[in-house]
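Just one protein chain is left out here, and the rest sit where they should.
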Amino acid sequence: MEAVPERSYLNEPKGWKSWVFTLDHKRIGLMYLFSIMASFLLGGIFALLIRLELLHIGGKHIMGAETYNQVFTLHGAIMIFLFIIPSIPAALGNFVLPQMLGAKDVAFPRLNLASFYIYVFGAFFAVYSMMSNAADTGWTFYTPYSTTTNTAVISMTLGVFILGFSSIFTGLNFIVTVHKLRLPGMTWYKMPLFVWGLYATAIIQVLATPVLGITLILLILERLFGIGIFDPAMGGDPILYQHFFWFYSHPAVYIMILPGMAIISELIPVFAHRKIFGYKAIAYSSLAIAFVSFLVWGHHMFVSGQSQYAAMIFSFLTFVVAIPSGIKVFNWLATLYKGSISFATPMLYAFSFLFLFTIGGLTGMFLGALATDVHLHDTYFVVAHFHYVMMGGTVMAFLGGLHYWWPKMWGRMYNEFWGKVSAVLVFLGFNITFFTQFILGAKGMPRRYYNYLDQYQPLHAYSTYGSWILALGFIIMAVYLIHSIFKGKKASGNPWGGLTLEWTNSSPPPPENFIETPVLKYGPYDYDKLPAEKLNS
Amino acid sequence: MDTTGTLFMPPQHSTFAGQVDSLFYFILYASTVFFAIVVFGMIFFAVRYRRGRKQPVEAGPSHNTALEIIWTIIPTVLVVIVFFWGFKLFLKMNVPPKDAIEIKVTGQKWFWSFDYPNGASTVNELDVPVGKPVKLLMSSRDVIHGFFIPDFRIKMDVVPNRYTITWFEATQTGTFNLFCTQYCGKGHSEMIAKVKVMGEREYEDWLVSGTKAGEGMSLADFGAKLYVSKACATCHNVDGTANVGPSFKGIFEHQVKLSDGSSVMVDENYIRESILDPQAKIVAGYQPVMPTFQGVLNDREVDALTAYIKTLK
Partner (left out) sequence: MEHTHEHSPHLAHHFSEMEQQHESAKLGMWIFLLTEILLFGGLFTAYAIYRAWHPDMFYNAHKFLNIYLGTLNTVVLITSSLTMALAIRATQMGRKNRTIGFLIFTLLLAGIFLVIKYLEYRHKFEVGQLPGKYYTFTGIEGTNPHIFFSIYFMMTGLHGIHVMAGIGVIGWMLRKTIKNTFSPEYYTPLEMTGLYWHLVDIIWIFLFPLLYLVG
């Protein structure tokens, strides 16, 4: 069974040029992985600075108000545009998707590499903005503030505009790959759910991102030439900007969560050794989420002065999107029933996801309901909501997937003990940091506040302490993961007993993924067809 | 009426606060039930079916139509209830009664000003009577601000070049916080005003005295009061230290350097111009962020502030 990896994509071909100009989706995936991890670290450092500043009331502990505003803007923009949107699709998806389909590569390898360099180029502008006079608009760039502030808004928005193309190209590539490069015999319903999830994500990436592109172009032109479309002083409408922005950015939150859900749909059956419950329901709910997500953007604008009837429709549709998410959660739960459940690190992250995403999603109900959103809008309740879904949802799933495919990437195992320690620290630290923020927000603490009233002090302090536990968890993780690349135990081709195709090749895989064209022996979750003794091991 | 606040919510001081809280807690309890099902289910299965246990493993079901219908229908029914509830209450919160007192709210970087029906005006203090509906007609002079009174559960963005409306009816006298919730720059977190709810009688008296504020005071004393009440203090100190704007201490009859390199003598006219047309001359080293007080301060008040600045040696 054990394929000895004589040839692996890591060392063939050799030389730095073979990396920089590589067309191999696995290498591009790795390069993306390094970039997004660097972004995550940077965004995380900004987050710690935010928390440190908010530890005490009064401001001016480590920075002034202007700097604080720049810091949370950079934190949000980096986390969203440089980290979470590319994280699962471009890093893990790039690495795994073609292997799962039994393909040798994505449909357009050159476009794939281009997308990576476009990402780097876009990141360069964002970093340039950071180095000069960083934008202080919040990641939402609302006009007319963003058109009048004297910070480097143009380089930041231009960076985001460019990053958009990177995202579009990844999405386009995945759609075509899924349609055209599946292994003969792999029908749509034999595709792993990870692929379904990325496919639904790709649709959103392709359809929503261009609108963000044009919006940011309009914003830049507004700043440069005063074209007046969004400028109230010239007869323009700042609310129109918000509609444009959220028309992208709401679907974008599903660009973030769908791939996370897709990873969970892999982890749970594999670590429960159990056929997934409700395959089709999970697959179709991804598509349902993708389509309805285009129709709910106005729920970010319930108190912006839009008409009450528009608000009504947006509120209703917001609740409609919640149903397919619920269906997924229940299907995952049912998959655990009568399984053979392992507590390996990736599964711990899947458990964390279920716990945290459910809180995050359910708090979305408070925000989707009109009367309660009036009170909660732009408070820390919203901040807590979106950290629960983005960090508690997507990032947990990402970390689960990272650990799951880590042996496939490097051919080595990470240290399981430290893996568990850090998973537990991250889980605890996260809850301490952000659960407090639900209470803060409901009590009226507005977001984007550099300073705050006395009454909010204790909860802010707990939140800050939580962020230190969180940071400790991540530092441990960084140490053992990097250590394992060099010193980890050698991993077999299929250390977890997965049935999807990437586990049929060696770890790490050869440059062309499969030495011989793989054969589909089992469906992706056919644990019921395996001999019983295999299930309990 | 709950006036101390609960675990999540601040105290209730308006007529809809209690209604909003009912919905909030309804969603909270329903969510808690679903959360409990998910998390206890997860923990139970994880322990019961952990790997390596003694019982033989069997292949579980991959479908159960009845179950799937149940877990689709129940949440659907629930969200429909929440939707209608939220929408009906929202309409109520958006349609002010006909007989409401109308107060004009102006947001600008970084303070609030309020104009009352009889011509009185205040800065950073909204004075209203208890038990009477109050309609707020709001607009901004620069960027978007957000008008938020947590204890009343109301919030509305304040947008330049158009009016937005909200209303409330306070149920108790007292002083409550008013926050700016829409990010508006450096002073965003300082853009906090007070809502002062008084008895009806008291309010009527206040309105009358509000129009002749400063009577019986020396001009400079009145100016000192305005310095605080009209929000100059958010940006200007009087102790010689710089804030968003320069300190007032000792500027009178001194030369001040402007950003275009020239300098100017601080006299009465310069101060007047600085207040009413602040962008005309920018002090070197500062941003042109001071809002105009044209229309906010009347002549007497400008005189008073000038007199006050003169006293700061």
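The chains carry the letters A and B, assigned in the order they are written, with residues numbered from 1 in each.
As a convention for this text, a residue touches a chain if its C-beta (ideal position, glycine included) is under 8 Å from a C-beta of that chain, and two chains touch if they have at least 3 such contacts.
If you're wondering where the values come from, they're calculated on a predicted model, not measured in any experiment.
Looking at the complex as a whole, the chain kept out of the display touches A. Checked against the full complex, the candidates A:68, A:244, A:297 or A:480 give a single residue touching the omitted chain, namely A:244.
The chain that is not drawn here is touched, among residues A:54, A:90, A:107 or A:283, by A:107.
Considering the full assembly, A:227 is the residue among A:227, A:313 or A:472 that touches the omitted chain.
Within the full complex, the residue among A:74, A:175 or A:359 touching the omitted chain is A:175.
Seen from chain A, the chain kept out of the figure touches residues 103-109, 111, 168, 172-173, 175-176, 179-181, 206-207, 209-211, 213-215, 218, 221-222, 225-229, 231, 234-237, 240, 244, 512.
Quick note on the criterion: only the chains that are shown with their structure count from here on.
For this pair, chain A with chain B, the centres built from the Cα atoms lie 33 Å apart. Of all residues in chain B, only 5, 7-10, 16, 19-20, 23-24, 27-28, 31, 34-35, 38-39, 41-42, 45-46, 49-52, 56-64, 67-68, 71-72, 75-76, 79-80, 82-83, 85-87, 89-91, 93-94, 142-144, 146, 148, 150-151, 153-157, 159-162, 164, 177, 179-190, 192, 287 touch chain A in the complex they form.
Interface residues of chain A, counted against chain B in their complex, comprise 59, 65-66, 69, 136-138, 142, 144-145, 148-150, 232-233, 238-239, 272-279, 281, 302-305, 308, 311-312, 315-316, 319, 322-323, 326-327, 329-330, 333-343, 351, 354-355, 358-359, 362-363, 365-366, 368-375, 377-379, 438-439, 442-444, 446-453, 527-528, 532, 535-536.
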